[in-house]
Each structure stands twice: as structure tokens, then as C-alpha cells.
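Down below is the structure, laid out as C-alpha cells.
Every protein chain of the complex appears in place save one, which is left out.
Chain nomenclature is as follows: A, B and C, assigned in order of appearance, with residue numbering initiated at 1 for each chain independently.
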Amino acid sequence: MNTWPVGMIGGAPGSFMGDVHRRALALTGRFSLVAGCLSRHAGTAQKAGQALGLDPARTYTDWTQMARVEAARPDGIALAIIVTPNDMHLPVAAAFLEAGIPVLCEKPLALTLDQARHFTERFITKGHDMVVAYTYSGYAMVREARRLVHDGTLGTIRNIQVEYLQDWLGDADSDGGWRLDPRTGGAGGCLGDIGTHAFHLAEFVSGLRCEVLSARVSRLVPRHAVPDDAQIQLRFSDNAVGSLWVSQVATGSGNALRLRLFGEKAGLEWNQEQPDTLIVSTADGRTTHIARGGSAVGTPSLLPRGHPEGYLEAFARLYADTAYLLDGHDAPLLPRLADGVRGQEFIEAALTSGTQYGAWVSVRA
Amino acid sequence: MNTWPVGMIGGAPGSFMGDVHRRALALTGRFSLVAGCLSRHAGTAQKAGQALGLDPARTYTDWTQMARVEAARPDGIALAIIVTPNDMHLPVAAAFLEAGIPVLCEKPLALTLDQARHFTERFITKGHDMVVAYTYSGYAMVREARRLVHDGTLGTIRNIQVEYLQDWLGDADSDGGWRLDPRTGGAGGCLGDIGTHAFHLAEFVSGLRCEVLSARVSRLVPRHAVPDDAQIQLRFSDNAVGSLWVSQVATGSGNALRLRLFGEKAGLEWNQEQPDTLIVSTADGRTTHIARGGSAVGTPSLLPRGHPEGYLEAFARLYADTAYLLDGHDAPLLPRLADGVRGQEFIEAALTSGTQYGAWVSVRA
Amino acid sequence: MNTWPVGMIGGAPGSFMGDVHRRALALTGRFSLVAGCLSRHAGTAQKAGQALGLDPARTYTDWTQMARVEAARPDGIALAIIVTPNDMHLPVAAAFLEAGIPVLCEKPLALTLDQARHFTERFITKGHDMVVAYTYSGYAMVREARRLVHDGTLGTIRNIQVEYLQDWLGDADSDGGWRLDPRTGGAGGCLGDIGTHAFHLAEFVSGLRCEVLSARVSRLVPRHAVPDDAQIQLRFSDNAVGSLWVSQVATGSGNALRLRLFGEKAGLEWNQEQPDTLIVSTADGRTTHIARGGSAVGTPSLLPRGHPEGYLEAFARLYADTAYLLDGHDAPLLPRLADGVRGQEFIEAALTSGTQYGAWVSVRA
Partner (left out) sequence: MNTWPVGMIGGAPGSFMGDVHRRALALTGRFSLVAGCLSRHAGTAQKAGQALGLDPARTYTDWTQMARVEAARPDGIALAIIVTPNDMHLPVAAAFLEAGIPVLCEKPLALTLDQARHFTERFITKGHDMVVAYTYSGYAMVREARRLVHDGTLGTIRNIQVEYLQDWLGDADSDGGWRLDPRTGGAGGCLGDIGTHAFHLAEFVSGLRCEVLSARVSRLVPRHAVPDDAQIQLRFSDNAVGSLWVSQVATGSGNALRLRLFGEKAGLEWNQEQPDTLIVSTADGRTTHIARGGSAVGTPSLLPRGHPEGYLEAFARLYADTAYLLDGHDAPLLPRLADGVRGQEFIEAALTSGTQYGAWVSVRA
């Protein structure tokens, strides 16, 4: 299998998401990072490029130039990876798509639903698409959960409960950086930063569409400029109900993304902090923990049963799928532009409902 | 310590709650069951009385007569225990309170808030009160949780999440008996049957009052006559928010009552299915499981650490407190009439909000 | 069902085992405590009898007298319950059996294997037997485990691992009372106090016999007069191997009795601190937690699924079986005299091997 040259925009060494993307790329063995626009500041950009072993000629400070130059090179990048603050996602993506370079972009897609829609109208109509980094859909047992639901293991789904809890913004001195600044992170706060992951997970696994929602959206730490905690009643297609709770001030929670589905025949649970296990419960009192890598599992994985896979391995699965896409194949589980827009629809519906005392609001599809 | 003679109304041998109450009574060693109105049918009542070793003269078929006769006996019962279907709770309680006999009554108190209020107005003003069987407040670690919250272990509480899940009404042939008949169980369905437990638990442990709520109330199994699943947004005093989810159709759930509180300083969790453990989490990544009976625990218990206590032991703690009350002492943790009324306020507010598309409704205090 | 009058020897109120036995008796609803020899000291005995509501005429200070008088009474006790220190078990039991009164006795049976054997020879030949309080065999899910093994769920058993860990003797000031005095507790220390429970559990559930063992027996807290920690290699009938580890100085352990069986087809695990769950694992990566009370379980229990049963409920199951025995039925799961002798064989074999550098020693059957 060939190796695809890629470039990164944002994500200088030491940034959380930049490092994560690079490690996930490396795990796949399918990509080579050869270009970057790691900072707008020349000194920082050069230093970052050097640390990553980039050719100085391919260390940019202007992504427009990067898109133009790379598109022109015979050995130009085959994929632009966008890990900037949220406000820059779509401007950067536009530049690369315009230049004919495929894009993998962090979520949330945009600051507003309008931006996301305009972007989509502009590019989808031209046949463009892009990959959106809903990381958690890359876990083997999340995909296995989706498969079990699809195969009817749960029967008709009645109730979908998803929650995503963190506490890093919970103390008095928490500094969320650009994430807490509505100009760079968006007005959604925790809804955009982690709520979109939870929302995507619920729809991805259940195969159902959330039609309307009713939200309570709060700033539980009053000095925060954007929501840090929200709980949202959900109504799905096929009469399923549910709830999504997201918080970045839930003291004692690390990265507690947890999905539970309750169907007529069984309940199903997955916790991101123990990602190798899927829990299926039935009304006869049996609760079965299914281990990734075991012969009872249909979804392939990197490592055998009992050898833990983690967050980077999930991320690598998204990149492996992306390589497969670049190879010319289909990768139906990979989140795409439409899924990114869906996240914006969720954020906007939740914010709207939250300011209308929890009125039921359509999550426009 | 003396032993108190008690009588039971409802709860013939083989009924779930009747047997549970009798075992809990026995565990305390403080009561002697000497009278009963176990059925309205003479044959059944006599047979039940015999099986329980009651004096035939104290085996009644009419609770009014039982109240009158027992009140007149020099060795009459010191406590009437009411374990009838919900519609009979208050009529029976009234008869015994009128006769001057203290009462311990199952929840929910009544079929409607109005009934509960009228009853309260009638008796509270005369100085009467009664014990209401919010069983779960009898668990040692629930009381310990309340103590930790009161002592400031969590700091200011931000978010309260309580859920109570069962699945015994989840299958196609489930038969809820009188519980699913609005005439005998009330219109609240799962809200009254188990939701009141969850609501009491949240207020009991947190020490906060729920002021308003917004409810989604459903019959997920369409043929059910009363709600079988509801999720309710809560707003508490002191700006805390929260959620209460109750379901009797959550496939794979046995009796999954779970409370989580998130405060500024720590999070706290208790699960009824592992009742001997309290889980306290802090933002430094430590999650501490505190074992009942250990020297780190301030609440006394029956058995030493590592020797599991269960549901009956929790129930026995309510009865031990009741004996203590009969002895003439105070038992401040014991749920009383006001707590029973509170449950009705919760049911009514939830039903009202549920029929108004989740409008925020006051939980009148 | 009738109620059986019983008497207790040892176990004044406030003693751990005395209270436990009384609560377990009460839970069954099948016994009435009417006589006692709760202390050798008249004042203490009378006070204890009064606290328990005994007739002063049936409050004894001499068990020989108690046996004689109760045997002569038309309403004499139907069962003598022996909860004295270990050295008194057999002398007391002999007096009651001689008087024709059935006995339920605490473990370990005796101070030495010789004592146990002589006792057995003396009484078994006369058709006498007695119940021995291997409490943990009273848990519903222990009995269910035995049933699953017997039904072939595990296939041929390869390896049996049992451990019983406590830490109450682990600190510098621990005072084990008569348990640490070889004259009253026996030379076995932890082997007799808790090791016999573990040994019985392994044989009870597996249905196999331990044939030989090799022991490391230690006093890890040097000032202890008897062993406080021992680990023992086991070889069973049918070529199964295994290990038994017992410790009362395993810091951080409450009452951690845990059994694991590994068979050709599945592994099985039970933990006393979460007694309502049985865990079955298979090589396809499925680990199933089976809940007591669920329809998947064949063993009956007091409470429905999700309503925790604990230590007292297990104890009550032994007493319910004992009542059933007194009723004239068979109770094949109840531990009897032969099981008590088996415990002594285990203690003696382990002590012998321990002093012979772990030589393999026969556990004489």
C-alpha cells in the first residue's frame, strides 16, 4: 500500500489535537506529514516545522499560499488536516477544497449553522466532500454497537441516553482558552466542543434521526462566556425518546462519554473510558460484557482481545478509513460534511430551545 | 428495649411488599405482628392470618373495625402498617389516625395531590403525622451521602442526576396489575410507583428543594394505560440543575436506582444495586469507593465492612427508626407525611408539564 | 408452617455472631428464641436473657443443665445454636445431642482434627448429625454456581482459585481476642477462622474433592500467636489443580471471599462482596453477569432481581433449610457434621504441610 503525503494546518507541537492527529497518522502507517501551516507567525511556524522534520520550503505561514503551492507541486499533499480553532475551520477548508486538495477537518465545523450551510451548498454541489473528525465513531466497539443495532439485537429502540462529562472547566481558575471565547470557539461552548461528539454518537449507533429537542442550557460557572453544561430532551424518528447531557464542569469526570440504548429486546451500553467493552443487557437478568477482539465480535481491530486499544487507536481508525477513501474505495462509516452540518444543526437547535425556556425545536435535517 | 405490637393492612403472604415489610420488622427485633386486615375476603383473611400466626380474633376483614377494636384493646397495636394498593392508602390511614393509632404507610400517598393535601390539612393541624415508606432513604450509605453533602464534601452542588430504571413492564405481555390501573395505582404510573422514590432520594441527599420542572412523560409501550417512562428536567434551590429519569420499560434494568451529585469540589454517586458503596470523585482523577462499615464512615450499620447489607436491611432501618419514634425519641431522617405530600407534588407537576409540551411547572412546596 | 423454639449457647447481645444468628433466625419467620446460655456468669446471662426477652427460667449459665432441662420440658427447644468460642463447640454440642436436641454449630468444629473425629465417631454411629454454619453456602448465587457446574456449563474443571482476604488483624494494634489465642481459637488461626469457609466453598461449588495440598503458612504480623496468612496449592479429584489464599492482614480487604473456577468450556466467578452476581466467561470474549432473581437463574431467592440480598439473607437461607430439616424433609445443600470434619482435615493438612516446607500432604477424606 502506498503512503499518502499530508499537510496540517494548526496544531503546532505541544497542542493537544495536533499531537493526537500526528500520532494517529503514524499508527496507520499510511501517511507521511510533509507540509504544514502550523502557525501564522513565521518564527513559530519554522520552529514547529523543524521539530516535525518538515522541509522548510513546505513550512507555511499562510494557508492560502500553502493550498496554492501544494496543489501545484507534483508531490503535493493528498490531504489537508485542519486542527485550527473553530472559527478558522471553514475558511481554511474552502481554500484547500478550492485548490482540489481533500480535507479532514476538526469539529465543530463552524461558528454558526448558517456558515456551515453556505459552505456545504457551495461545495457539495460541486461534488466536494470532506472528512469530519468525530473521533469516537472510530472506536471498534462503537462500530460494533452500530452493527448490533442494525442487525436487530436490541429490537425497536425506545430510549437513547447519551452523556459527555468533563471537569476541566469546573474549578474557579479554569481557562478554556479559545474554546471559551465565542469569537473563536462559537457560542455553543460545551455544545460544540463535546456535545457534537455525543450527538453524532447517538445517531451513528442508533441509526435514528433526532427530530426535535428541548434544551436546558447553562453557565454553571457564572464567569464563563459560553455554556458549560446543558441537558437536552430528544425525540427521534420511530418514536424513540432520549436525553443528551453534556457538561465540562461535572467535577470528578475525566472524559466520560457514555451511550445507552434501550430497545424492546435488550439494552446496550458503551463507555469511552473503557472503550474495549460493549455491554448488552436483557430482561432475564443477564448483562454481557463483550470484549473487542473476541470471536463474538464482527468488527475488526488492531490488537487481539485483552490488549487494550485506546483513543489514539480510535483516531487511527478514522485515518485508516481516510487512506482507504484516498485509495479510491468507499468508507461508509467515516463522518463527512453532512455529519458536520448535522452537528451545527444540533448546536443551533439547543441554543434556540435553551433561550426559549426549553421549547421543543426542530433539529432540521 | 420493649417490643411494639403492630398490625398490617393489605399484604397477604406472597405479596411482594407484605413479605418485605414483615421481614424488615423481624430484622429489627422491635416489633411483633399481632393483628391484620390482610384481605377484604373473610376466607382469604383468615387463611393469611393463620399463616402468619395471628390470633383469629385479631384477623380482620374491615379496617374500620380493626382500627376501632385495636384502639379499644389494652394490648392494641401501636402501629398500623398500610401496604394496600395506592387508592386505599389514605382512607385506611385516616381510620387509624382517627382512632389514635400511629401509621406507617406505603407510597405514593394518594391518587392525587388534592387528596394528599386534604388529608394533610385534616390531620397535621391536629398534631398527627405518619411515617411514609421511602425505603431507599434507609440505606446506610444514602444517609452517609446526605451527611457528606451536609458537611460540605461536595461544595456547592451544581447538578443532580437521578434515575430509576426497571424493565418488568417492558415486554409485550407485562401485566402491572393494580399498578397499571389508574383507578388503583393513580394516573402517575411509573412516576408514582418508582419516580417518587427517586425524587425523595434527590432532595433527601442533596438537602435542596426542587422548585420547577419540565417533563417528557411517555407510554413507550402503547397499550399501557399510565406512563411507563418519563424524563424530567429539574431546577433546584441554590441554582442547581438536574434531571430525573424514570422507566419501567428500560430493558436490561432490574431495580437500577442511581443518584449522582456534582458539586464544586467533588462528585458523588450511589447505586441501589451496590448499596454498600459510595463513590466520591475529584478533579485530580481520584475516584474513591467508600465501604459501609469502614472506619471512614460516620453512619452506623448492622454489619461490619465487607458483609453485604441489602434491601431488607435498608427497610429495617426505617422500622428501627419508627420504633425509636414510638419509644418517644426523635428520628429526623425518617420520611413523614410532608415527604409523602411532596411526592404527590412531584407527580402532579410532572403530569402537568408532560401534557403541556414540557412547560416549566412549579413543584409547589 | 409452625415455628420452632430454639436456644442459643454463647452470643450475648453485642457479640458479632450472636446478633447475626438472631437476625437470620428472625428473617426466616420459622423460629422463636426461647432459651439461652448466653454467658457462664449469672449476672451477664440474666441481663442478656432479659434484653432478648427470654423467660428468666430459661436463661441458663450451665449448658449441661440447659440441655437436661430443655429436653425434659414439653415445650423444650427444638434446636440448640452454638456460637461459643471454638474450644467449646464440641463439648456443648455433645451435651445437646446426648439430650436428644438437634444442633446447629459454628465453625471450625474443633481445635483439632482428632477431637472432630472422635466426636463424629461417637455420634454419627448413633445416627446423630448436626448443621455446621458454613454461611457462604447459603448465598443464592453460590448455590446457583454449584448448579451450573453440576449441569456442565463449565465442562471439566481445570483450575479452582479461592481466596478469602480480610485486614482487621493487619494493623499494629489489632486484637483478635479469643480467635488469636490457640487455646480458644485453635492453632489454625486464619485457617480455621476463615480458611475453612473458603475450602468448603471450593468443594461445595465444584463438586470435587481436594486430595492433597502444599501450604505456605505464615504469621506476617510477627506478634500474632497463630497464622494470619496462608497460601495453599491444591490438587483435586479429576486432575483439577488450584489454590487457596487466606489472609487476615491483607490491607484494604474487608471480607473478600472470591471463588473462580476455570473449566474447559467456561470460567465462573463469585465475589462475596457483590453476592447477587455470578460471572460466567467464555473464550469468545463474552463475560456474562447473571443477576440473582432474574429469570435466567434456577435458584430461588427472597427478593426480586435488583433488590440486593446480603449476608443476613444468606445466613437465613441456612436457617430456612434447617427449619425444613426439622419439619422432616431433606435439605441436601445444608453443611453437616461431615463438612465440619472436612474443615478440620483441611486445617490439619495445611498446618502439617506448612511446617514441612510445603510438602504435599493428603487431605484425608
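General observations
Quick note on the criterion: contacts are C-beta pairs under 8 Å (C-beta built on N, C-alpha and C of every residue); 3 or more make two chains touch, one makes a residue touch a chain.
Computed from a prediction, not measured in an experiment: that's the story for all the values here.
Only one of the listed residues, C:49, C:76, C:176 or C:267, touches the absent chain: C:267. Among C:76, C:138 or C:285, only C:285 touches the chain that is left out of the view. Check B:118, B:150, B:183 or B:286 against the missing chain and you find that the one touching it is B:286. Note on the undisplayed chain: of the listed residues C:80, C:94, C:249 or C:347, the one touching it is C:249.
Not every partner is drawn; the one left out touches chain B at residues 283-297, 305.
Taking the whole complex into account, chain A touches the unshown chain at residues 1, 3, 16, 20, 22-23, 26-27, 29, 51, 53, 166, 253-256, 272-276, 291, 293-294, 302-313. In the full complex, chain C touches the hidden chain at residues 154, 158-159, 161, 167-168, 170-171, 214, 216, 218, 220, 229, 231, 233, 235, 239, 241, 243, 245, 247, 249-254, 262-267, 280-283, 285, 287, 357-360.
Assume only the chains that are shown with their structure count from here on.
With centres taken as mean Cα positions, chain C sits 35 Å from chain B. Residue positions of chain B with contacts to 2 or more other chains are 253-254.
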